[in-house]
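Below is the structure I would like to discuss, written out as structure tokens.
All protein chains but one are shown in place.
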Amino acid sequence: MSTPLISIRDLHVSFHTQDGVVKAVDGVSFDVMPGETLGIVGESGSGKSVTANAIMRLNFGTQVDVSGEIIMNGKNLLEVDDDELRTLRGRQMAMVFQDPLTALNPFYTVGNQIAEAYLIHHPKATKSEVREIVLNAMVKVGIPEPTKRMDSYPHEFSGGMRQRIVIAIALVNNPQLLIADEPTTALDVTVQAQILELIGTLQEEYGSAVMLITHDLGVIAETADRVMVMYAGHAVELANVDELFETPTHPYTVGLLGSVHSLDDSSRGALQTISGTPPSLINLPTGCAFHPRCRFELGENSLCRTEAPQLHAVGKSRSACHLPESQLLQIGAKGGV
Amino acid sequence: MIYFVIRRLLFAVVLLFVVSFFTYVLFTALPTNPAALTCGKNCTPEVIARNEVRLGYDQPIHVQYGRFLKGIFAGRTYGPEGASVHCPAPALGYSFEYHECVTDLITRTFPVTLSVAIGAFVLWMGIGVGLGTLAALRRGRWQDRFATTFSVVGISLPTFFFALLAILVIVIWGGLLDFPQYTGFTENPIKWFSGLLLPWATLAILSASTYVRLTRNGILEVMNEEFVRLGLAKGVKRRTLIIKYVMRAAMVPIVTIAGLDFAALLGGAVITESVFNLPGMGKLSIRAVTDSDLPVLVATTLVAAVLIVVANAVVDILYGFLDPRVREKV
Partner (left out) sequence: MATVLEADHVKKYFPTGASKWLLRPTDQVLAVDDVSFKLEAGTTLGVVGESGCGKSTLGRVLAMLLKPTDGSVRLNGVDLATLNERDLNQVRRDIQFVFQDPYACLNPRHSIGESIATPMKVQKTHDKQGRRQRVQELMELVGLNPEHFNRFPHEFSGGQRQRVGIARALALNPKIIVADEPVSALDVSIQSQILNLLEGLQNDFGLSYVFIAHDLAVVRHIADEVAVMYLGKFVEYGDATSIYKTPRHPYTKALMSAAPVADPKIGRERKRIMLTGDVPSPVNPPSGCRFRTRCWKATDQCAEVEPQLVEVVPGHRVACHYPES
């Protein structure tokens, strides 16, 4: 086992709002290995974006508390000063956002924006060098006629093309870690397929690790090596992708997999669902945050209702559930796809 | 874009004709008889009637308007034969109150109004945008609270109240400045400056209050945009981020609103000029109202309207240059 590229330990992020303290991320720990793709999946509001933003330290504002450790190359990113942080952002770790329509600065040409990303970390580069780099980056992400298009403004591109430019910006400095937060959610399936393939190809070429955040289990299945499942600010399962889909080891994962619709499933009968809705992050249920929606919950006064389960080994995966290992494996074997 | 500019300018020209026509018609339809002003104390109904004919006020309104327009382009002769006066183009009318061509009156008063407007504009943009930016960047801290208080107080104070207060405190009690007085910039820049300081401040406070709020909210809104977060994620310096990303986007709407406000101010700051007794266009038009000096009233209103129409066109075109998204679409 090689050393992790980045280690997140006991990450807590909470927002102070008028209604109370929102515990968006509540004690999450995981590693990203060099060159791997870690998928993070969960329903909306489960804390995926907040986790990603915490790593880049983009949760700015006075009303937010962040604690825990984010260790990259021996440094705790939560403690480095602003100047050092700037040298890391965009250089060692880069980010791709969900909505390509709003992610680019509308007032500058795309060429200018790719160039800026390079120049920040290579201030001595000459004009012709930068131009070369920008053209190269645009070719790599598959923008046709880059010499002509580099002088176009973002609004002159389609959503898919804009996402390619955001990826070009992210990869122009060859970062070790690429965080992609729902990079294809706003795109059509045909374009999604293009973008996912592009990320995969570039990842192979550059050897970057990718943290791919999505709510779509299909995207996870097709891209991730390992998967972290999040629920209400907690990591409930951490598993290799094959394991996760074959034998999920947490009741939430089982429910999630069960409610996926599939193209070749012609059954008209009732779909499996997870009953109820995700809890309020201001008033999290006691014990396991999932217990009010859980089919297997152990009942009144059980651990499920009193003690928050921690991630521990279950089969080949790690699960945060109080049920005995044997029962979890059994549920998973039946409920998995 | 070029088509847009031409189209926009053509539209402005058409609009000018429409606006000038309605201004003219509106005032000519007033119940005062402009001919009565021509003879002063020795007016008899016969004289008035005769002058009415001589001055063309007996003609149908579109003929009058036609002559007025012609006067703008070719100059015009006013008054009864013998005592007639010729105003060269652009002739906007002849004031029997001042016994002067209206164009001369306006060229005399406009520099005053322009001086008042420019200084006030610089001051209010400086205070408004500066304080608004500070408030946004220091959101929730004392700078923000100060700016918010400033803008609430500024908006709720009536101009004349603030002006009188300023005169009382600074001029009469403090003796810090002389009573505001207009001196030509070319004559004595220092006097020009000190004489206009109070009127500037008076006008600026009110507008700045609005701009503090506009700027603050604009910046806060842009700061939540995804492209600003992408800028941060790229490693852009905070200063660069604020200038190149946040301000660039937040200022586009503000610049365009400011253009219109400036044009409105050029039409004459009526209250301020009256309170500080500055011989500007605002004061000219107020006096024209009390004296029922129709030609002056028509002309000043028209100049103000023209300024607004022109400013609107300029702002629209400017918007296209400032925002590439608009540039493309038009």
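Lettered A and B in written order, each chain numbered from 1.
We take it that contacts are C-beta pairs under 8 Å (C-beta built on N, C-alpha and C of every residue); 3 or more make two chains touch, one makes a residue touch a chain.
The structure displayed is predicted, hence computed values, not measured ones.
A.B. asks: Check each of A:Asn76, A:Thr147 or A:Thr277 against the chain that is not shown and name the one that touches it.
C.D. replies: That would be A:Thr277, which touches the missing chain.
A.B. asks: May I ask which residue of A:Ile40, A:Leu257, A:Cys288 or A:Leu311 touches the chain that does not appear here?
C.D. replies: Going through A:Ile40, A:Leu257, A:Cys288 or A:Leu311 one by one, A:Leu257 is the residue touching the chain not shown.
A.B. asks: Among A:His122, A:His215 or A:Lys316, single out the residue that touches the unshown chain.
C.D. replies: Touches the omitted chain: A:His215.
A.B. asks: If I consider the whole complex, including the chain that's not displayed, which of A:Asn59, A:Gln113 or A:Gln192 touches that chain?
C.D. replies: Of these options, the touching residue for the absent chain is A:Gln192.
A.B. asks: I need the residue numbers on subunit A that touch the omitted chain, in ascending order.
C.D. replies: 43-44, 158-161, 188-194, 196-197, 215-222, 241-242, 245, 255-257, 259-268, 270-275, 277-278, 337
In this section, only the chains that are shown with their structure count from here on.
A.B. asks: For subunit A and subunit B, what's the span in angstrom between their mean Cα positions?
C.D. replies: Going by mean C-alpha positions, subunit A sits 54 Å from subunit B.
A.B. asks: Can you tell me which positions in subunit A touch subunit B when the two form their complex?
C.D. replies: 56, 58, 60, 62, 82, 86-91, 94-95, 97-99, 102-108, 116-117, 120-121, 153, 155-156, 166, 169
A.B. asks: Could you pull out which subunit B residues touch subunit A in their complex?
C.D. replies: 139-140, 225-227, 229-238, 244-245, 248-249, 323-325, 328
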